[in-house]
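One structure follows; several queries about it will come next.
Missing here is one protein chain; the remaining ones are kept as they sit in the complex.
Right after this comes chain A.
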Amino acid sequence: MTTEKHTEHHSSFQSYVTGFLFSIVLTIIPLVLVLNDMLENPLLLVIILLAACFQFVIQIYYFMHLRENKNRGYIVLALIVGIIIVVTVVGGSAWVMNF
């Protein structure tokens, strides 16, 4: 029991570090692009949105312990609802503010 717990701790720690590195990189890319005026719209916008999408995937994959959980039904359901809400929030805002 104790050893099992130990290895589990170890692997999740590694996963956190990897996830953290990935998400830091994905934060830095848009920041550098915007601060240095390196790109023009719409390419800039596309890259920022892509970075955000990858960020989402990385947060889910590395921090949420989805792979360890056996109850797939809840996870899939929660993800679907979450994605619907995120798309509504982002897409809806873009639509509302576009006048």
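FYI, a contact is a pair of C-beta atoms (placed from the backbone, for glycine too) under 8 Å apart; a residue touches a chain by one contact, two chains touch by 3 or more; residues count from 1.
Assume contacts and distances are computed from a predicted model.
For the omitted chain of this complex, the UniProt record lists the protein as "Cytochrome c oxidase subunit 1", which is one of "NitT/TauT family transport system permease protein", "Formate hydrogenlyase subunit 4", "(2Fe-2S)-binding protein" or "Cytochrome c oxidase subunit 1".
Residues of chain A in touch with the missing chain: 74, 81-82, 84-85, 88-89, 92-93, 95-99.
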